[in-house]
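To start, I am sharing the structure in question, which I have written as structure tokens.
Only a single protein chain was left out; the remaining protein chains are all shown in position.
== chain A ==
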Amino acid sequence: MASLDRVKVLVLGDSGVGKSSLVHLLCQNQVLGNPSWTVGCSVDVRAQDYKEGTPEEKTYYIELWDVGGSVGCASSIKSTRAVFYNSVNGIILVHDLTNKKSSQNLYRWSLEALNKDSSPTGVIVSNGSDYDREQFAENPVPLLLIGTKFDQIPDNKRNEVLTRTAFLSEDFNAEEINLDCTNPRYLAAGTSNAVKLSRFFDKVRVQRREVIYSIPLEIDPTVITACKGNIVYSVNIICIIIWCSSLAQIKVILREEQYCLF
């Protein structure tokens, strides 16, 4: 039951774009005073209210995993980083609006994270580093694009930068938010940014539930056809038991929040 409550969102991007400041702003609602380099991965939790204002209001804790490093670093660092990419429910891609290369590197970041995604129904991206828009269209893991250092762009360049990020968000099939991590005003309640953010987190939660519900439906045919003889009989029994228990789980959760799936 404990794994049902976990919602894991990765925060990826080049080094120096402001991921740690962003995560601190999202979780503590305060500006990070002394940002320093992230070694490895730093985690923080954000309390997100679901169905606020209704009697079924529930508070979920979303884990934001801020993975550090650059996309072109040594393969030993890359393979160690891959440990953090397991069972991811959502990805926030962070880029620096004043640095075009950080936006271009986001393609490689997303491929790195999605290639390592080991959730059972996740679409496994097939070959290495070729970028394909189709893959992102069918991708079940929700993405969010955040551009930082918005205040450092001079007014005359603003339109150009915004068009560029609009193209980027189309490519990823994701929403985009442009902000300045040293100013909490951008994410104040009621702004369009705050709305986009809560929509993203809701999408993440919904996707996670679909993943968990679909597991029992998939095990049955493959397991049964692969076995023979009386092994089939015992395997059938096991499958029926799993099916019943998952149905029971579903019933419990449905009772809890009256979420209608069927």
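Note that in this section a residue touches a chain if its C-beta (ideal position, glycine included) is under 8 Å from a C-beta of that chain, and two chains touch if they have at least 3 such contacts; residues count from 1.
Keep in mind that, in the parts below, contacts and distances are computed from a predicted model.
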The complex's invisible chain, by UniProt name, from "AP-2 complex subunit alpha", "Golgi pH regulator", "EF-hand domain-containing protein" or "Histidine-containing phosphotransfer protein": "Golgi pH regulator"
Hidden partner chain, touching residue among A:Asp44, A:Asp171 or A:Asp202: A:Asp44
From A:Asn105, A:Thr165 or A:Asn178, residue that would touch the chain that is not displayed: A:Asn105
Residue ranges of chain A at the interface with the undisplayed chain: 14-17, 27, 37, 39-47, 59, 61, 63, 65, 70, 72-77, 79-80, 83-84, 96, 98-102, 105
